[in-house]
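Only a single protein chain was left out; the remaining protein chains are all shown in position.
Every chain is named by a letter (A and B) in the order it is written, and numbering of its residues begins at 1.
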Amino acid sequence: MLIFIIRRIILMVPTIIIISIISFIIIQAPPGDYVTAYIARVQASTNQLLKQEAIEALRARYGVDQPVYVQYFKWVWRILHGDLGMSMQWNQPVSTLIAERVPWSILLASLALVFVYAVSIPIGMLSATHQYSIRDYIFTFIGFIGLALPNFLLALVFLWLYFVYTGNAALGLFSPEFQNATWLPKLVDLLKHLWMPIIIIGTAGTAGTIRVMRANLLDELQKPYVMMARAKGLSERKVLYKYPFRIAINPIISTIGWILPALISGEVLVSLVLGIPTIGPLFLNSLLMQDMYLAGSIVFILSLLTVIGTLISDILLAWVDPRIRESI
Amino acid sequence: MSALKQEKNKEEEKLYVASQWQLIRWKFFRHKLAMGALVVLGIFYFCAIFAEFVVPHDPYQYDENYTLAPPQYLHFFDENGHFHLRPFIYGIEKRIDPEILEITYTEDLAHKYPIYFWIHGDSYKLWGLFTSDIHLFGIKKEKISLLGRDTMGRDLFSRVIYGSRISLSIGLMGIVVTFLLGVTLGGISGYYGGTTDKVIQRVIESLRSIPSLPLWMALSVSLPPHWSVTKTYFAIVVILSIIGWGGLARVVRGKFMAVREEDFIMAAELHGASTTRIIFKYLLPSFYSYIIASLTLSVPGMILGETALSFIGLGMQPPAISWGVLLKDAQHIRVLAMSPWILTPGVFVVVAILAFNFLGDGLRDAADPYSTI
Partner (left out) sequence: MQDNNLLLKVEDLKTYFFLKEGTLKVVDKSNFELKRGETLGIAGDSGCGKSITAQSILRIVPQGGKIVGGKILFNPDNKGFIDLTKLDPRGKEIRSIRGKEIAMIFQEPMTSFSPVHTIGNQIMEVIRLHQNLSKRDARDKAVELLKKVGMPKPAQMIDAYPFNLSGGMRQRAMIAMALSCQPSLLIADEPTTAVDVTIQAQVLTLVKELQKEFNMALIIITHDLAVIAELADKVLIMLYLGKDVEYTSVDEIFYNPLHPYTKGLLHSIPKLTAGPDEKIIPMTGSLPSPYDLPKGCMFHRRCPDFMPGLCDKKEPPFIEVKKGHKVACFLYTK
């Protein structure tokens, strides 16, 4: 098992390297180089011209006069030392800015993930065990709608209702009166704000997972071991839960691999629409300001989170399914 | 063991002898939802292609007198309860409250405007080539806005139909790129195996791990703002396809690997067939149907992508019209609360996505012609 984990982690390395290259491309992509833009900004805001030495120093630090791959390696080197660069907009280290916001994004995405599974698995099961019933058709239909409804549209509608109801044009994470409250009422307040984005973000993932769960369970229910279990005298409940359900669940664990990036994407967009101070608004802002080190690092960190999430799900799957566990 | 031969009876025989395409068609037609979706998409694309003809007015023409006017509903019964065969709309009566300067629009029951089809209206150039002034429908003299007006008084219906051009075509363009990238790289990966395969697999895995929207956003920002609408359009197509091809490549790779070992491939090789011929004449045809189904199912993602990007302001920019650009106006929540009809482009997005999903599902079901029918 340990060997499996180590092997899996080693496989992760080339993936992370490629992601870092793509992130670096993002940083370098906008026309003009970073330093020129930075200098222009500073000069515009302070209404002073920078001294030549200062300009030289900046250029050297970011290596803008050197070939691209040198710049890339310099960047990687800095990352390994925890330096993600400076945000020229906020004049703070990128790592600080990200560290403020990323935990909230992780929280939101994780809760959305829990929501997806908590909803899809029971519904998928009900759909499969009552195949072709009215319930099945209704759920399948709802699933389709969920798949087709863009999350930002849903967010707009929710926000509209929220606005009509409370008069607030943005959702935020906390209500102002709870700013200095103790942790329990603050937590409750937080959940009161979070339920909306969790549902919105989770909806798209739910539809797909319901269908996977339903299909898996239907497949398993046809298999002979279900009849065997019944022939042994087990109750219907046990026949369902101990056997086909347990086996149908396994592939669901591996769906984390594609759900997670979708949830994070969704989180970015929904937080923009609803006005929640997570990564989303920071990211958009950095893009509009062409604050590329901040933007590129955000993409890198978000992708890293997904890769780690997939690693965890792979390990979980291997642990839970003896067929995989024994073959490695 | 009994040596009884299990012969199929006549009906089952018909099944086995039917050609692959026949089987696919049978299953497909039984999938009525997919047929309905096809019809809906047909209508959408017709409107997109003949947009200038379908819309009653110029979508760029603004009218400061009727900003945010509500939709004008079609009536068959007038205010006295009489039935008119030809549907009509009422005029708009505009009232400004002198104290709070709030504008209200109501139906002007005094003025009725019947709808005419094939009516002469504002002139236009179909596809920039053919001059005409015949519109599918419209009213005489005044403007009709079935879906209301936006903040600049432009007819939303016309804008939605024009917007469908970009929103619906980006999906189609996107799958061309996805197809090329997916089949080529997936095919190379599956056919040659080894290190090439491993490298390509790593790249696909990496792309899959990057959340799509942030990546698209970041790449869009790099597009020079002075680029023309067309250039931006194609750039966005490429950006949207960058992540998508991975899924198709995986399927193609899987199929290539499975089929590569089959006897009929070995037979072809023994006959001296070249690699290209093997790939195109033997390997690919065995799963055209999967490719088509997979591509159809990836169109919704592209439509959503462009809509989301433009909604945020990073995709297509005004004066270009796409459903995402139209939805951008809905971001102002106070405006939205007063004039909910600006969300209508969203309804079209949902319908288009649903239609593609149903269609893709139908194709995917039909693509398994030898599964239990």
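A few points about this structure:
Everything below uses one rule, namely that a contact is a pair of C-beta atoms (placed from the backbone, for glycine too) under 8 Å apart; a residue touches a chain by one contact, two chains touch by 3 or more.
It should be emphasised that the depicted structure is a prediction, and the values quoted were computed from it without experimental measurement.
Only one residue in the set A:Ile145, A:Leu191 or A:Met227 touches the chain that does not appear here, and it is A:Met227.
Between the chain not shown and the residues A:Glu56, A:Asp83 or A:Glu236, the one that touches is A:Glu236. Within the set A:Pro67, A:Gly82 or A:Pro322, the residue that contacts the chain not displayed is A:Pro322. Although one chain is not shown, part of chain A still touches it, namely residues 223-225, 227-236, 242-243, 246-247, 250, 321-323, 326.
Rule of thumb we're sticking to: only the chains that are shown with their structure count from here on.
Averaging C-alpha coordinates per chain places the centre of chain A 26 Å away from that of chain B. Listed in rising order, the residues of chain B touching chain A in the complex are 202-203, 205-215, 217-219, 221-222, 224, 300, 304, 307-308, 311-314, 327, 330-331, 333-334, 336-337, 340, 343, 346, 349-350, 353-354, 357-358. On the chain A side of its complex with chain B, the touching residues are 14-16, 18-19, 22, 26, 29-31, 144-145, 147-150, 152-153, 156-157, 159-160, 163-164, 169, 257-258, 261-262, 264-266, 268-269, 272-273, 283-284, 287-288, 290, 295-296, 298-299, 302-303, 306-307, 310.
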